[in-house]
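Yeah, one chain of the complex is gone here, protein chain that is, but the others are all in their spots.
By written order: A and B. Residues from 1 in each chain.
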Amino acid sequence: MNDKIRYGGDYNPEQWPKEVWDDDHRLFTRAGVDTLTVGVFSWSLTQPAQDSYDFAVLDAILDRAAAEGRRVCLATGTAALPPWAARAHPEVNRTDFEGRRHRYGQRHNFCPSSPAYRRLATALAGRVAERYAAHPALLAWHINNEYGGACYCDLCADAFRAWLRDTYGDLDALNDAWCTTFWSHRYTDFAEIEPPSALTEHWRGPDHTAFQGLTLDYLRFTTDALLGCFRAEKDAIRRHDQETPVTTNFMGMYRPLDYHRWAPHLDFASWDSYPPLDAPPTWAALAHDLMRGLKDGSPFWLMEQTPSTTACRDVNPLRRPGELRLATFQAVAHGADAALYFQLRASRGACEKYHGAVIGHAGRDDTRVFNEVAAIGEELQRLGSATLGARTPARTALVFDWDSWWALETSDGPSRYVRYQDTVHAYYRAAREAGADVDVVAQTADLTPYDVVLAPLLHLVKGDLATRLEAVAARGGTVLTTFLSGRVDAYGRAFLADVPGPLGDLMGVRVDEWDSRPPDVVQPVLLGESSTSARLVFEIVLPRGAEPVATYGADFYAGTPAVTRHPYGERGGEGWYVATALDQPGVDGVVRRVLARHGLLGRYAGTPAVETAHRTAPDGTRLLFLLNHGRETARLTAHRGATDLLTGEHVEEGAPFTLGPYGVAVLRLQ
Amino acid sequence: MNDKIRYGGDYNPEQWPKEVWDDDHRLFTRAGVDTLTVGVFSWSLTQPAQDSYDFAVLDAILDRAAAEGRRVCLATGTAALPPWAARAHPEVNRTDFEGRRHRYGQRHNFCPSSPAYRRLATALAGRVAERYAAHPALLAWHINNEYGGACYCDLCADAFRAWLRDTYGDLDALNDAWCTTFWSHRYTDFAEIEPPSALTEHWRGPDHTAFQGLTLDYLRFTTDALLGCFRAEKDAIRRHDQETPVTTNFMGMYRPLDYHRWAPHLDFASWDSYPPLDAPPTWAALAHDLMRGLKDGSPFWLMEQTPSTTACRDVNPLRRPGELRLATFQAVAHGADAALYFQLRASRGACEKYHGAVIGHAGRDDTRVFNEVAAIGEELQRLGSATLGARTPARTALVFDWDSWWALETSDGPSRYVRYQDTVHAYYRAAREAGADVDVVAQTADLTPYDVVLAPLLHLVKGDLATRLEAVAARGGTVLTTFLSGRVDAYGRAFLADVPGPLGDLMGVRVDEWDSRPPDVVQPVLLGESSTSARLVFEIVLPRGAEPVATYGADFYAGTPAVTRHPYGERGGEGWYVATALDQPGVDGVVRRVLARHGLLGRYAGTPAVETAHRTAPDGTRLLFLLNHGRETARLTAHRGATDLLTGEHVEEGAPFTLGPYGVAVLRLQ
Partner (left out) sequence: MNDKIRYGGDYNPEQWPKEVWDDDHRLFTRAGVDTLTVGVFSWSLTQPAQDSYDFAVLDAILDRAAAEGRRVCLATGTAALPPWAARAHPEVNRTDFEGRRHRYGQRHNFCPSSPAYRRLATALAGRVAERYAAHPALLAWHINNEYGGACYCDLCADAFRAWLRDTYGDLDALNDAWCTTFWSHRYTDFAEIEPPSALTEHWRGPDHTAFQGLTLDYLRFTTDALLGCFRAEKDAIRRHDQETPVTTNFMGMYRPLDYHRWAPHLDFASWDSYPPLDAPPTWAALAHDLMRGLKDGSPFWLMEQTPSTTACRDVNPLRRPGELRLATFQAVAHGADAALYFQLRASRGACEKYHGAVIGHAGRDDTRVFNEVAAIGEELQRLGSATLGARTPARTALVFDWDSWWALETSDGPSRYVRYQDTVHAYYRAAREAGADVDVVAQTADLTPYDVVLAPLLHLVKGDLATRLEAVAARGGTVLTTFLSGRVDAYGRAFLADVPGPLGDLMGVRVDEWDSRPPDVVQPVLLGESSTSARLVFEIVLPRGAEPVATYGADFYAGTPAVTRHPYGERGGEGWYVATALDQPGVDGVVRRVLARHGLLGRYAGTPAVETAHRTAPDGTRLLFLLNHGRETARLTAHRGATDLLTGEHVEEGAPFTLGPYGVAVLRLQ
């Protein structure tokens, strides 16, 4: 599909008179933009009434793109209802968690179970596909946009009941799975089951539910219901176009949808990267690796990032000079073969008018931001196809599991302050800053390629995972898990066994009780010679074969193990258990010990500001990305002869070289 | 009913296969468990459809209990609707404060005014009573469970109007009571009156109302409406069983329900103790004494406490070794003659699965928690009947008044930061840490037994209370009240008199104005030689016979009285007025002066970590409980010869003895 990394972004020329389009293309050429995402929110324009389509504007956009030699990622345009649809079919509007049927407004505003929406959306997708399947500008299909949210209407309730019937077969199985003897909930008819909302099982919002099983299943149902919308549109496209790849843009670590359930249905993954304010660089990296993992390590698209600022947050900082370039090459280092912006030209009105854009309201090409964008465009041109189709040669896997995320964060006890993303990120960060390439994989992934498997907060364990983790250790690998892992089965029911349940044999520990303290209470932890600290949850570990790696330093469990290692099998494998929420230095210490066992500490592990990422091109060429996230120049030594593909410069093995603040090098290793 | 302190807890074997029941009873025996609370949430099991009852499981549970020699506190099971009822009668579901009719979910989910619920619940209670009235295991009836919440549906609106008609007779009286000339609210028809909610008189939630009178009455109505449910079930039971005592489990200081209105209708009081995170031990003690006061000092049941952790809080700490024992004997010291847990075996699923239990998910009897539970079981066995039927010989009373709580916290001005429980607890704590036994009594209680009456934040004064307080002082006693007392009548209307209204004569002060400052503003207060501090509200006191005990140290009222004492009557009585929210040391200082006047300072008042509680057994034996809440060993001197009933050890008068950290002694005094 590509001969270089695709470069461009969201483009909405329907908002502007035609003379602006001329400016746009002139500036696109200057910036090296070759790819335009088109039509994402044009439903009301393309179909101004239920029985009328008007392709004039889309025709003009695509034709002009083709004429300029640019390619289009074409949206089906179904992510925001047109006003007439909401009025003609009130049930297409969502009913929210509070039970309120919404009226027309915003976007992502459709009920996934509404037959009217399904019919209208697939009809539109089909019509668009029919018209543009053979268009020379067409590069990829972009179905809908940032699927998300949930609906709690009666149509969804019915669809949920049907989903439950399919899943459980009969009510006995469901009653058993959800433990409905609790609080007199034994159902005698599927019709008695209500979606879990503020009007039924929830209080204090989506995280507090009386029945985890019900809530878990509604999250799965919602995932599947929206996926059903996607699949229906894809089917409609495939009736006219068998070949052009189809995607929809994800949002990285987005809790409401289990993207692992979606992955098989995408032709390639794509996502929109908007890291939280002041997130460390590993936050975006984790999301990149999660997205790469969706399609077994195949490249993905960075479908959106801002060239300068967001607008939707309370505080929207500006990307400093160099930050955009660094973020862009970080995406490539993790597997992106497209780097697109939201947005190419700033919207004049509505809520995104202050969202950053390649071209601002004044239409200038002499702004700092435009200059940086154009310079990146040149570098991508220079890089050509060198990175395309490459793969990450990771020997470390991190298990990322939506079920565990959901089960953990919707459970009462022991601590509402334990957040899945924070803990998972801490382990990912430790591994990445130590120089390990990491694959982020599902519970169901093949684990045979890995020497190290990190499975923090693996709260819910399903299928044969425990067996496969044991197999990793049996092969000599190391498996690490943490507090609050191995607690519940696929239905959110506690394992009737010592904690950590099915992971107990591998970990060689037993946990009978766990303390929890407010976030301001810090517990010292002794890790070898050094002292670190822990918070929130403190499990009390009884070793059953494991030996202590670190111990608690205070309270009545002072001296008992906070971290353990358990030799497993004949080939030097180990199970590591971290019984508390260590602060980052503690996690770093533990993870580095684990990586060191397998020779996986990177050469630049002593310079954690410099991110390293290896890629292996289809022809076997080995690439090493060096990304200096620090504001200081990094002084390094080449551990191998290499050529920087961005500058053409060569460095000899053992020679010193430097990487400026926010500096990037893409080394072809010898 | 007992020959020892009953021991056991909530038991839901319907959640488990029968083989687990064998384990349960084996472990119960090991732990000394003799009492099981059964059937609390089994409605959907016992009545799987509107016209069908199935007692097979309850039969088996009770028969097995009887066979094992255990007794059952049998629930009517009406606290959580079965799904079929919610579907067949949507109006049984509550309508919340926001005006939203709920659908099926959670528990405590029934509308108290719904005829369908009333009919179904009383039918169930009757059927259960009919079946088990004569069962040998039956020990007590447990109606519903933790009554609470409120409903705002049209049925409740109608019931409220009928309640108002009963209460006021006509609209003129109601209009006068509620001051409806304010804001054009004069009602001309009862049908115009709406329940006070987010859709009517309230903003920012339940504490902010335009009409305190209306809100007060709805709180009273809700109390009575739920009490009506209780009484209907009790009537249904009594048709089959005239003798077995009936209770329902309260929740201590639970604002929504005025338990003093309920007390006459219970055969004995019982409650569930879950003190807030890091609450001082006097918090639970205050609730114990409040519960004991419900039935004029008769023993109560501790119906629930956790053996280890809660689950429903943001942070759920573990009870440290010894804490459970300490809490259990604290309950006994305050009048409990049953000590029950929630729960005996941990639930496998749903929102309480991580709530602590005597038996965890692994079914072990070698956990720390199980061992502690079993050790307590042994001690209770050893204690036998020594404490049963005892009474607390208190000469200090604390007035606890739901009406004042409601009136204060639903009023605008002067400070939303003044919280009834906090202030009342501060005075209770001061008295208890000074060694005074305290009865916690209603406004309407007989005050003649007391030398000291503490009435902090007595915002609403009704009936002849002022006269009875004056009588205390006239007899030589001391009455203490505080800022924001004596402000409103039974309808929440300001007294048309100098503040503190009907308490003015006794207090000998007049208050024309009051300052309020944010919580971070601290006002120094000079109390005798020492300096203490105050916050939130600063009343400016004009003495009218009273003399200053403490004075403000700053602001324009520097030098004016912050605390006063007023000689009253011929026999040395006094009225003390505390015009500001003193910090705890200030409250301690004032209360100790008051107690000292009457020789009520305890022998161990210098060791506030050691709680003392006296009890007088029916045969006149005097018991002294010593409870060391500190983490340090307490070194004490016996002020009387005594025998520790837990150890059998004897200590001579004047001899030193120690109480270890969290240590407990139950001394039979000579």
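Assume a residue touches a chain if its C-beta (ideal position, glycine included) is under 8 Å from a C-beta of that chain, and two chains touch if they have at least 3 such contacts.
Not measured: the values here are computed from a predicted model.
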Inset, instruction - Among B:His108, B:Arg127, B:Arg165 or B:His185, single out the residue that touches the unshown chain. - result: B:His185
Inset, instruction - Have a look at A:Gly8, A:Gly32 or A:Pro82 and name the one touching the chain we're not showing. - result: A:Pro82
Inset, instruction - Can you list, in ascending order, the chain B residues touching the missing chain? - result: 98-99, 178-189, 191-194, 196, 198-203, 208-213, 411-417, 488, 491-499, 512-518, 555-556
Inset, instruction - Using the touch rule from the top, list residues of chain A that touch the missing partner. - result: 12, 14-15, 41-45, 48-49, 77, 79-84, 86-87, 100-107, 277, 308-318, 320-321, 346-355, 360-364, 367-369
